[in-house]
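The structure's right below; bear with me while I get my questions together.
Every protein chain but one is kept in place in this view of the complex.
What follows is chain A.
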């Protein structure tokens, strides 16, 4: 009965989201507060209904109710409780339900946050968000219903894909979906602004927190996915430029650009139309990601089920929202008033460059992802676009962007002083070069690109720290005064500094991988193998039965100078229900680096192993977490952002001043 209540609630959610779309929209046109008031109530109702549906399906998974087909196909009564729950979204139908749950959650949050947006804007945004719910609920109920029942239930389930039976599945998809779907609300706001024909700093202020929260979660989701791939796939890599990874990376890039342009808009009333365009683009890329992953165009661990009917449906949703969004943009954007002007060398100008670089980087990833697919579709040729392409296109753009971060932060609003900014950054540059050279010297050199990358990472990190220091430190002030001033800085300033420092930390970790060491060998027990500054010895191997799998474990000792400092287990697991095996890499963290042991096959020369020493590898993910914390700090600051402009010099006549500014129309 519980399952059917969930099913009914899901259908009720569809009916309510139709109401959420139609009535507030009508109310906003008629300026009728009562009708607009239906939006929040309906949005909360949709969320409650979807939550009931989600809860009912979770119950079916937890209790192994095999009258539900989805549970049969993806669960097993012997699975540990956590994986019985996470199995819910480890498959196509369940993951779409999670998607809709997050869509509804954001709708409900907007409904509850009353003081954030003007009434008409909020009503329209809720209506658009409702339309997104309608589309995905229809998709779920018609072609991928997780509540499909079986009259003759089997006694046991078919188990979940063993690669997904991991704590990563509990964390990665929810984070990623909150990120993806969070941008749906930003899209809803953009569409509402276009419908209402008004866009201003109030709009930017209303959108900012949603954009920040989506960005922070997307950052965490991508980082978590990367760490999961790193330890589960056993290749020692953490980023493969795989189309599915790119599908989540593209919205991140354009979302990062959006974050910055919203800032400019709130503070300076500029870049309005561009911001709207970015908002539409970011959500479009999220949808494109969903389509690529769900339609069966790509085959990977993420493509749970390939069904052309579903692919076509998602394609229709994609075309509707992307096409609709851009059509609305083309129709209404020319009516929007453009905002403030600024000089090319200014904080705004730097952020425009940031946006252009991010958008271009996003475009290179887009081409690298879709070109092989398009080529295969048209000519049947299979090509693979891998790291060499991205090294040649994406990496230089990213480096230019990193180089500009500290400079942009040092420039003033409206009119900047480049020479002044450079002089303020001399200390930061000097410090970062010294630190970088010291590291390179200790490592006895390294590839040029890696050295540059290392320097850039340190430069960005120190630049982030410097931003707080430069704003709180004054010549002659005592330490306590400096600390008090630093603590008194707006959390938004802290957020920006922390996020930038986090990016720097991540880049340091990435660059440090040039110094990682890989060893392939066959080992017998007791035979030591050198990897970087450590030695690894196979000490023991045994088998055991755990829950729903059997495991062959190889136990290693990590030695430093002859002394055992760590014990690490690497294993191969066999899952009889699916008749498949997985490899579990053995990872031992030493400081910020990791010793990584992946098992190969046992041969006549002993057990095949791949060993890695990865110095500072943890910085990659720690940096991402720091960046997300920066986003959260900025999110927590509900104050208005003010960007105080620098006045033009009084001596110049006004007309001349205008030409000297080489005005950039704030598009």
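What we mean here is this: contacts are C-beta pairs under 8 Å (C-beta built on N, C-alpha and C of every residue); 3 or more make two chains touch, one makes a residue touch a chain; residues count from 1.
Convention: contacts and distances are computed from a predicted model.
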**Per UniProt record, name of the chain withheld from view ["Protein lplB", "Nitrite reductase small subunit NirD", "Sugar ABC transporter permease" or "Cytochrome c-type biogenesis protein CcmH"]** = "Cytochrome c-type biogenesis protein CcmH"
**Item:** Given A:23, A:385 or A:553, the one touching the chain that is not displayed
**Value:** A:23
**Item:** Contact partner of the left-out chain, one of A:548, A:571 or A:594
**Value:** A:548
**Listed residues A:156, A:242 or A:551, member touching the removed chain** = A:156
**Fill in**
Missing-chain contacts on chain A, rising order, are 1-5, 7-9, 11-12, 14-16, 18-19, 22-23, 26-27, 30-35, 37-38, 41-42, 44-45, 49, 60, 63-67, 77-78, 114-120, 141, 145, 147, 149, 151, 153-156, 196, 198, 200-202, 205-206, 269, 337, 340, 471, 485, 488-489, 545, 548, 550, 576, 579, 639-640, 642-647
